[in-house]
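In this view, the complex is presented without one of its protein chains, the others remaining in place.
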Amino acid sequence: MLSKDLGPEGARGVMVCGEKIFLMRAFGRVNAVQDRCLHRGVRFSARPECFAEGRITCWLHGFTYDVADGKLVDIIAAPGAGLIGKDNLKTYPVQERNGLIFVFVGDMDPPPPLDDDTPPTYLDEDMATEGIARVVNSNWRVACENGNDATHIWIHRESPLIVGGDIALPAGFFIINYEDGVEVIEDTGRKGVISPHGRESHLPCFEPKVEGTPILDIAGKYGTKRVATTVELWMPCGLRVTDFPQPGMTHFEFYTPIDETRHLYVQMLGRKVANEQEAKRFRMEVQALWEPLDLRGFNDEDIFAREHLQEFYQDDDAWLNEQLFQGDVVTLRWRTVCSRWNRGIQWRGPRRLDAHADVARLSTVSQE
Amino acid sequence: MLSKDLGPEGARGVMVCGEKIFLMRAFGRVNAVQDRCLHRGVRFSARPECFAEGRITCWLHGFTYDVADGKLVDIIAAPGAGLIGKDNLKTYPVQERNGLIFVFVGDMDPPPPLDDDTPPTYLDEDMATEGIARVVNSNWRVACENGNDATHIWIHRESPLIVGGDIALPAGFFIINYEDGVEVIEDTGRKGVISPHGRESHLPCFEPKVEGTPILDIAGKYGTKRVATTVELWMPCGLRVTDFPQPGMTHFEFYTPIDETRHLYVQMLGRKVANEQEAKRFRMEVQALWEPLDLRGFNDEDIFAREHLQEFYQDDDAWLNEQLFQGDVVTLRWRTVCSRWNRGIQWRGPRRLDAHADVARLSTVSQE
Partner (left out) sequence: MLSKDLGPEGARGVMVCGEKIFLMRAFGRVNAVQDRCLHRGVRFSARPECFAEGRITCWLHGFTYDVADGKLVDIIAAPGAGLIGKDNLKTYPVQERNGLIFVFVGDMDPPPPLDDDTPPTYLDEDMATEGIARVVNSNWRVACENGNDATHIWIHRESPLIVGGDIALPAGFFIINYEDGVEVIEDTGRKGVISPHGRESHLPCFEPKVEGTPILDIAGKYGTKRVATTVELWMPCGLRVTDFPQPGMTHFEFYTPIDETRHLYVQMLGRKVANEQEAKRFRMEVQALWEPLDLRGFNDEDIFAREHLQEFYQDDDAWLNEQLFQGDVVTLRWRTVCSRWNRGIQWRGPRRLDAHADVARLSTVSQE
């Protein structure tokens, strides 16, 4: 989520990959624990209660935890209970970088470097960033494949950003050379696929025709600025477009899975800056100009596309019924990378079976 | 659907028997193709784009098809792609007759004559028709059985059409002779069941009683015009009532399945006319008088009944828990006809398996 959406004393529940997570700032850091009290399972985020910094108290029975390590430190309604200090919430590794809060939900311990899971340059110290986040009703993989699709830009042809911005965005890029037209990066920690739209491997379509007859009067509408010459998609779910929406700017996207049918669509624009004053100016520019024109005006079309793609891809047999073609070579390469480098299926077993055994014992003795 | 709901340059998505179908007029004819682009499966109807008559272009990547034969004739964003001309959408036989558009969704090729699937006289040249269509939240079989139910007319007893129209509609028809009381037609292309309410086999109940005591003061309310003397239900889903709602008029209904829990309720009134001027006058009369009184005022009670019947019949064991009686002999005959003459379960297998094999090949070669 966006840093700015979690205030200085902020607490909030989010869902990532179907897991309910509770985020809370304490002592200047963001902490993440399961958003479910150990006792009777209610969400802390339903009514967050905090009586001491770094402590979250469950609103139902007063179970109180240290959000840093998840330990049960007290039970307000039952001081001295035997369970205190003996159990703890699941915690999640968190990093806050360049305007975003990153939570790692996988099983690896320690988690891989954040660099491996974000597009290049996003974490750079001199990269100023600003953006928005919203929920989109599609599976996140549908979003990934939409992000670096070379021919889908057809849907953006009448966007004010393009029409009014002196920008040269074609109706599509036709890939005429597979060898040169897509790069697969697998030999570093960061894995991904790069589409060099600006190369000769890609034939831009500036005069759209149907069966030979030109359609629309859009040839004349194209501007002079070449943008989006490189589109990169990085595992697990990060997009980087350079330069976009203007020369000197970078457009980043993250498609974070909420659950099977929704993702959090995080859109961040970046520009290299020399100092905090430039960074501040850039953030104001994004809010005033690029949020309405690019992040909303332009990308709203992508949301429309993803939610309609979802209607098709939610069926089990969609992957059999689709009909990919030459233009989808990037998508095929991406699927290969995903299939080869994904981190496996997460462990979701009943972690509390042994704790439950204690309860069974409790019910047969008179006093702990 | 109604002809008038698809304008001269109209395009619209509908669902029939769970299949998404895209209808588009071109060169004066209605065409029907699958409402799903071959490429990534989005619906054309989400944002229909047409750059040449008879061509539908997918809004997402510019895949363009001939709606008459479904052929992929171009890809705007990728001119010259190898797939062009090599694949095609599924098409559906369509006929437009007397104010309705009929689409055949079965597997038979060629489809059976439209005469076999519509009630008698509906398609007659000199039959003027006018009506409405709306979605009802019940399975279509529930609607069929409601349509020709001899005793359900009890629910219509206080309809303004009856009370104010000098019409003689009893509280019910009690069938006292099974041989004469229902005719099963199976020896022609058109199969169905005819209920001759006007015959002596049917005892109309004009003085409703409960355990011998007259109820309501409705005996005096009945008018002099005998209507609905014959009610016919024809496979697959067409009803014909003669004469109704007035002598000289015919009331037609079609219960087209949308999916398991909804049907399109198409209500058409007909009258034999000598010329187009009479036809026009008749259509105006239906819109001004019979739509509010009959098609809505009177039949809204049937919609109420069907949606409540659905609540019961949606359970698997409803057909075991119902308790039919003498009055339902027509329903039983209808079920026998359906069981004997239905056209089987439709083929829904993955038609694109071989196309998918091409994709697998594509991902292993560098250039097509």
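Just so it is clear, A and B label the chains in written order, and each chain counts residues from 1 on its own.
Here is the rule we go by: contacts are C-beta pairs under 8 Å (C-beta built on N, C-alpha and C of every residue); 3 or more make two chains touch, one makes a residue touch a chain.
Only a predicted model underlies this, so the values are computations on that prediction, with no experimental measurement involved.
Of the residues A:Val16, A:Leu38 or A:Met235, which one touches the chain left out of the display?
A:Leu38
So one chain is hidden, and I want to know which residue out of B:Ala26, B:Val42, B:Ile56 or B:Ala171 touches that hidden chain in the complete assembly.
Of these options, the touching residue for the absent chain is B:Ala171.
Of the residues listed, A:Gly10, A:Gly62 or A:Gly198, which one is in contact with the missing chain?
Result: among the candidates, A:Gly62 touches the missing chain.
Residue by residue, what part of chain A touches the chain that was omitted?
Against the missing chain, chain A presents residues 36, 38-43, 46-47, 51-52, 55, 57, 59-62, 64, 73-83, 87, 350-353, 355-356, 359, 362-363, 366-368.
Touching the absent chain: which residues on chain B qualify?
Contact residues on chain B toward the absent chain are 149, 151-155, 171-174, 177-179, 205, 208-211, 213, 215-216, 304-305, 308-309, 311-313, 317-318, 320-327, 329, 332, 336.
We adopt the following convention: only the chains that are shown with their structure count from here on.
Could you please state the distance in Å, as a whole number, between where the Cα atoms of chain A are centred and where those of chain B are centred?
46
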